[in-house]
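Note that this complex is displayed minus one protein chain, with the remaining chains in position.
So that you can tell them apart, the chains are marked A and B in the order they are listed, and the count of residues begins at 1 in each.
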Amino acid sequence: MTPAGLIPVAIAGGLFIWFAQMIPVIGSGNTLRYVWEWVPSLGVNVSIYIDGLSLTFALLITGIGALVMLYSARYLAGHVHQARFSLYLTSFMLAMIGLVLSDNMLALFVFWELTTITSYLLIGFSHDTAKARRSALQALLMTGIGGLALLAGIILIGTTAGTFEMSEINAMPGVLTGSVMYLPIVLLVLAGAFTKSAQMPFHFWLPNAMAAPTPVSAYLHSATMVKAGVYLMARTHPSLAGTDFWLWTLTIAGAITMVFASVMALRQTDLKLALAYTTLMALGALTLLLGNESGYTITAAATFLIVHSLYKAALFLVVGILDAQTGTRDANSLFGLARAMPITATAAAIAAFSMAGFPPFLGFIGKELKYAGAIAVASEPIFVAGAVLISSALMVAIAGIVSFRPFWSRSGKPIAGVKEAPWPMLVGPVVLAILGAFFGIFPETLAITLVNPTVAAIIGGAEPAKELKLWAGVNLPLFLSIATFVLGFSIYYYKQKLRTILIDLTTRGPSFDNGWDKLMAGVAAGSKALTRTIQTGVLYHYMLVTFATALAVLAATLWFRSTGIPAMGFPQVALWDWLVFLLVLMGAALTLVTNSRITAIAGLGVVGIGMAMIFILYSAPDVAITQLLVETLVVVLFAAAALKLPHLTAEPLRKRWVDAVVAVGLGVVTTVILLKVTAGPIDRELTTFFETASWPQAFGQNIVNVILVDFRALDTFGEIAVVLIAAISIFALLKSKPEEEKQ
Amino acid sequence: MEQVLSVLIGILVASAVYLMLARNLLRFLFGLILLSNAANLTIFVAGRLTPGAPPLVPDGLDAPVGAVANALPQALVLTAIVIGFGLFAFALILAFRAYQSLGTLNTDEMRVAEPEEIK
Partner (left out) sequence: MNSVILIAGARLQAVLLLVFSGYMLLRGHNAPGGGFIGGLIAATGFVVYAIACGTQDARKALRFDPGSIAGAGLGIALLAGVMAALWGDALFTGQWLFIGATEDSKGIPLSTVLIFDIGVYLVVLGAILSIAFSLEEAV
C-alpha cells in the first residue's frame, strides 16, 4: 500500500466528516439550499439541496466510500492500473454526491450520466477479458437508455411545473399528478429509475456487473449507484406518488424483482453472484415500499436502505477477502475458515445476522418494519406480505450460505495455509458490521439522526416516522418473523436439492441475458440494413434524393401557402437587357449540351461574363469587377485541370428523363418564388442605415466596401478564413501522393 | 427586369441541377459553377434592381442623393463570389485527384469509401 493510495480515502473521509457535522442541523428538521445560476436561460442551475434524504445518501456514499477505498488500496496494491482505479472510484463518488445533492433536475441528470460512465469504466476495469467488456457495455447501454428516458421525463416535468428545481416542484402539491402529462412523466422517470436500480425486466445487467473488482461491487453495485434509482423514486415521491398507477407499478415491479431475485440468489454457487442477487432483492423491496405513502412503509424503506447498505457492503468486502486469501469464491469449496481468519469470520457473522434479520441487529428492525409496512400497504397486503415473507426467508438461507458455511461449516475440509486479511481490508467489514449491531441495540440514535429526517423528506409532514424499536411487542410482524426463520432454516437445510431443481429450471427456461444478445445482434443487423438502404455509396443517388426533396418541400409550400402567381405582363425592358439575357442563356445551353470540355468551359465563361454585365447594368461596379476577375481565374484553372481529364461522353436525355423532370421542376419553383418575392414589398431598413451611416460614422463613400470592411468586418474575416482553408485543403490534396492510396 | 432575371435564374438552376445529376464528375462541376452563379444572381435580384445609381456617397454629402442601388446584397454577393471560387477550386482539384487515383470520372464507379456490399 502506498501513501498515494490513501489520497482517495482522505477525500472520502473528509467529505464524510463534513456531511456528518450537518446532522444536527438537518436532524432538527431544517433543509439547506445553495443556488448558483449556470445556464439561466434554460433554467439550469447548480443548486445544492440538503435534506434528510440527500444527507443520508451523502453519508452512505462518503462513509462506505472511505472504507471501500481503504480496502481497495490494499486489495489492488501493486496492480498496474491502481492509480486509474482510484481515479475512477473517486470520480464516481463525486458524481454520486452531486447526484444526491442536486436540486436542479437537469444537473441531477448530468451527474446521473456521470455515474453511468464511471460505472462503465469500473465494470470494464479488467478490460482484457471479453466478459468484462461485454458486461460493461451492457450496463452502460441499459442504464444509458434509462438515462435518456429520464432526461425526457425531466424535461416534461420542467415544462409542466415551470421549474427544474425539485424542492420547488415538491412544494407544489398536485402540479404533476394533476397534469395530463402525468402518465408519460411517471413512465419516463420510472424507466430511468428501474434500469438504474435493476428492476425486472431490466435486472440482468447487475449480476453481470460483478465482473468488476469486488470493491466496486460492494460500493457501486450494492451500496450506492444502484440505489440512485431508489433515490430518484424517493426524491420525486412527494410530487409523483399517491396515484393508483404509481402504487401498482412500484408494488408489482418491486414484488416480482424481490421474489425472483431471492430465488435466483439461492441458485448461485459463486458467493459474489449470490450477493448480487440479494442486492436485486433489496432494490425490489425498496421499490415496493416506495410505492406507498404510509408512515410505516416509508420508515421501513428509509431504515432498510441504511441497513442494507451496511450489511451488504460488509459482506461483499468479506467475499473479496475470501477471494483474495483463498483464490476462490465457490460456495462448495469454502468451509470452516473461522479458525484461520477469525476477524473476518466475526464481521461476516455479524453482518449476516443483520441480513438474516436476527435480533438484536439492525436488520431485525428493518425486517419488522418491512412486515409492518407490508401489512400497512394500501392494497393487497396479503400478496405483499407473502412476497416479503418468501424473500426474507430466502435471505436467511443465503446469509447462511454466504457467511456461515465458509467459516463455520464442517461439511468439507478447510483450505490449508489461509491467512487473515491485512488490516486495511478488515477495517471496512468490521466497522460496517459493528455499526449494524450498534444501531440494532440503540435504534433511536439512527432514528433521530437519519431515518426521521429522511421520512420527513419523502412524505413531508403527512405522517410522522414510525418509531424504531427492537421489541415492538407481540404483534403480527413478530409472528411473521418467526415464520421467516423457520422457513429460512428449512431452505438452508435443503439448499442443495433446491439448487439442483433451480439450475435445471433456469437452464431450460428463457434467459434474459441471451435475449439481450439477440436484441443487440438484431439492432446491429437492422442498422446495417438501414445504412445499406439509404447510404448507397453512389453520388448520383445522394444528389437525386437531395434535389427531389428540395423540390418536394418547396413545391408543397408553394402549393399550400400560395396566393397565386403574381400577374405578369410582357416585361418592358431595354434591348441591352435582352441581349444579356440571351448571352447567359446561350452560355448555359452550350454547357448543357456539349460533349467537348473546351466548349463547356467557354460556355461557362460566357455565363460569367453575362453575369458581370448584369451587375454593371444594375449599379454594382464592385461586384461586376469581382465577377469578371473570378471568372477569368475559373477559366484558367479549369482549362489547366480539365484538359488532363478524359473527354466527356454523351449521357442522352432519354435515359435521364427523371433528372430532367427534377431539374426543370426546381428551375420553375425557383422562378415562381423569385417572382413572388420581387412582386412584394422590400424592407430597406438595413440598407438605409448603411447608406446614412457610411460616411458620417465610417468615413467611407463606397457603401459596399464600408459594409465589408467595417460594419460587417467580422463576417468578412470569417469569409477570408474560409478562403484560406480552401487553399490549404487544396495544397494538401495536391501534395498527397496518388500512389499511396492505391491498393 | 426582375421578372426577366427570375426566369433566367430558373433556367440556370434547371441547367445546373441537370448537370449535377450527371454521372460524370466534370459535368457535376459545370453544374456547381452554374448553381453558384444562379444563387448569386438570386440574392442580387431579391434586393431589387436599380440601373445607373451605384451605392456611393457623393463628395461633400453625408448620404447618397435619391434612390441608389441596394448595397447590402452587393456586399453579400461580392464575398459569395470569392467563397464560391474557393469551393469550386476545391471541388475541381478533388475531382482531379480522384481521377488520378481511381482512373475514372464516373461517380458510379467511385466506391472506395463506401464499397459495394459483397453478396
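Operating definition for what follows: a contact is a pair of C-beta atoms (placed from the backbone, for glycine too) under 8 Å apart; a residue touches a chain by one contact, two chains touch by 3 or more.
If you're wondering where the values come from, they're calculated on a predicted model, not measured in any experiment.
Colleague: Out of A:10, A:42, A:171 or A:721, which touches the unshown chain?
Modeller: Reading the full complex, the residue touching the unseen chain is A:721.
Colleague: Which chain A residues touch the hidden chain?
Modeller: 621-622, 625-626, 629-630, 632-633, 636-637, 640-641, 643-644, 698-702, 704-706, 708-710, 713-714, 716-717, 720-721, 723-724, 726-728, 730-731, 734-735
Colleague: What residue numbers in chain B mark contact with the hidden partner chain?
Modeller: 54, 56, 78-79, 82, 85-86, 89, 93, 96
The rule we apply is simple: only the chains that are shown with their structure count from here on.
Colleague: Where the CA atoms of chain A average out and where those of chain B average out, how many Å apart are those spots?
Modeller: 45
Colleague: Provide the residue numbers of chain B that touch chain A in the complex, in ascending order.
Modeller: Residues 1-24, 26-30, 33-34, 37-38, 40-42, 44-59, 61-64, 68-72, 74-75, 77-79, 81-90, 92-97, 99-101, 105, 107-108, 110-117 of chain B touch chain A in their complex.
Colleague: Which chain A residues qualify as touching chain B in the complex?
Modeller: 532, 535-540, 543-544, 547, 568, 571, 573, 577-578, 581, 584-585, 588-589, 591-592, 597, 600, 604, 607-608, 611, 614-615, 617-623, 626-627, 630, 633-634, 637-638, 641-642, 644-646, 648-649, 651, 656, 659-660, 662-664, 666-668, 670-671, 674-675, 677-678, 682, 684, 686-687, 690-692, 694-696, 700-704, 707-708, 712, 715-716, 719, 722-723, 725-727, 729-730, 733-734, 736, 738, 741-742
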